[in-house]
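With one protein chain held back, the other chains of the complex are shown just where they sit.
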Amino acid sequence: MKEDTLNKRPKRFGMVIDLDRCTGCGACMVACYAENNIPFKADESNKLDSINWMRVFKITNGKPYPHTEVCYIPMMCMQCEGREGDGHAPCVSVCPAVATDYDHETGVISQIYTRCFGCRYCMAACPYHARKFNWWDPAWPADMENYLSPNVSPRMRGVVEKCSFCYHRYQLARDRAYYEGRDEIAEKEYQPACVEACPTRAITFGDLNNPGHAVHRLKNSPNAFRLLEKLHTTPKVYYLTRRTWVRRAGDNYLADEHLNTARKRIIRQQGAVK
Amino acid sequence: MSKTSWIPEGVKRCSGRRFALGMAAVTAVLAWGVYAMFLVWYKGLNQTNMNDAYGFALWIWADLAVIALGGGAFFTGFLTYILGQEKLKGIINYAVIIGFICYSSALLILAIDIGQPLRGWFIFWHANVHSMLTEVAFCLSCYFAVLTIEFIPLILENPRLDRVPFLHHLSHNMHGIMAVFAATGVFLSFFHQGSLGGVTGVLFGRPFGYREGIFIWPWTFFLFTWSAAACGPCFTLLITWITEKITRKTLVKPDVKQLLAKISGWMLITYIIAKIADTIYWALVTAPSMGFTLMDFYSNNPVYGIWILIAEIVVCGVVPGLILITRTGRENAFLLMLSAFLAVMGCCINRWVMVLQVMAVPLFSFNEWYMYTPSWQEVATTILPVAYGVIVISLAYRYLPVFPQERELNPAD
Partner (left out) sequence: MFPFVFEWAWDMSHMVFMGGLWYALTIIGLGLTYCLIKAAVDTAREGKRTNDPHH
């Protein structure tokens, strides 16, 4: 079957987010809500029990005015590859019912809503708090139900959900390529909703393995870093910033530990694993 | 012959009226818990104060704690049937009943805790054998079956049931091969007690809970099994003491208690040495490699100070351990029970920090500690097993020959 040969080469879809470009407008979050049929509560003030596959955090350098600097960090599922880089992400290996799995063809971590029975072990395992639990039945204001996306199934109460890198968009792009007799999909054919919505083009998305994709180059920038790299979760979401204090805020360092030395050690360790 | 009493021969029990009154009071508490349980099942986990940062909370702690304390059943069974400590036959029945209550409670709490209770069986059907929780679910269920098998012969020893020839023989035969069941129970317990330790120990995204280990097992795997074997019998001793106070009778000979306490004490002292070694390695090597110092886990929050580590290891570990391994300590009834109580508290604190503090510690420098207070529904459903336990123990004490030494120790009856 032709589909078997389509996109044969394994991909590692990933993101690079330029924090120096992010204005914290939240358009990515809104786009994500609309694209993925994410329910919301009447009162969204408590973010700890609301569902957001993507959340923009605001951090400051802690200095008084006029030296105060602000940075916004959009965070979603980091699609971790695990300590050995073999797909044993913190959440994947713990799920007792194989309701979440690492797809070695795309590098995307799936969530099977109909198989999840809501033990929340994956949430306990995820250091990024990327996984959200449906504490309530999903509900939308009456008219909004007509505008739900037919490509994404809404989730039921009592299961965990998370960012899928808009995987349905990948499936649609692949279907189209198959229909048109192509083996590969182009970089622009598969872009998650948040990437498209960002007005400052702070988010870049693509195949980290593909030298032709922008993310491949960007992730190797000296200003690139990942969140909590020291935990060796090996995320596929990278961040870019020229500001040292932001890079330092992305991980935990001992008081006498130099940022660059620590990061070089981590990169060396991960290079050895790969 | 036809007028055989339901109450075992030669022992004195309170009047039916008094018993019913006591039961009614406990049943009211039980009903409160059952109401909360149905509320959670009907309305969902929004009835709790858990949230996305606190996915594991009071229930998982209760689960881990009752399983550890119920470990008295497997370890006393191991000592009695496998190592041949005949003396412990004076307390093994009670250890089994307490274990049965603990394990059935754990299963019930798990059924309340999951977001989709009707899909609970998926853990068996779609089993991910790499998950510690899968291992826990399988071994827990199997071991609960073993405990039920261990409990059945005692139920069949009720005077009325014992009159039925088939049941009489069944009970006799089950007693005959109890060592086989006990050995299976030990095998299963070793794995699920350990896997419960593994639940947190494998979380390499959670520096507070994560531990290195050997092969697929983090050190917490062995520490949990060890502490359950040490503190479980202490819980059995503590409940026996409470039962003796309520019934105003001596039900188990002091030498039986002291033997169990001595073994417990040595288990506790060796466990606490291993725990101290584990804590030192974690504080000096594991946590710093993840960018944390020990005090990062014990400061900047209203509850979790270094006191909790000292309370767990020194006050509730080293102190009761030392008392229990000394003859004078064991022979003093007050010190014996104080030590058992402290050991039980130590085990509960350990399970608490390995569930709730793991969730509370912030992982980003820009995050605050996550604090949590359980909702009344969570509290009620956690008290539910206690009420259920009191009822089962009361019924067992009244109608079954739980304590083989009771008649001898209370001849006036």
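Each chain gets a letter, A and B, in the order it is written, and its residues are counted from 1.
Definition applied: contacts are C-beta pairs under 8 Å (C-beta built on N, C-alpha and C of every residue); 3 or more make two chains touch, one makes a residue touch a chain.
Predicted, not measured: the structure shown is a model, and the values here were computed from it.
In the complete complex, the residue from B:180, B:246 or B:303 that touches the missing chain is B:180. Contact with the omitted chain, checked across A:38, A:71 or A:98, is made by A:98. Note that of B:52, B:113, B:135 or B:278, the residue touching the chain absent from this view is B:135. Although one chain is not drawn, its touching partners on chain B can still be listed: residues 125-127, 129-130, 135, 138, 142, 145-146, 149, 165-167, 169-170, 172-174, 176-177, 180-181, 184, 187-188, 191.
By our rule, only the chains that are shown with their structure count from here on.
Chain A and chain B have centres, each the mean of its CA atoms, that are 40 Å apart. The residues of chain A lying in touch with chain B in their complex are 46, 48-49, 57, 59, 83, 90, 93-99, 115-121, 123-129, 131-137, 156-160, 227-228, 230-233, 248-249, 251-255, 257, 262. The residues of chain B lying in touch with chain A in their complex are 44-46, 50-56, 113-117, 119-120, 122-123, 125-128, 130-134, 137, 199, 202-207, 288-293, 296, 358-359, 363-366, 370.
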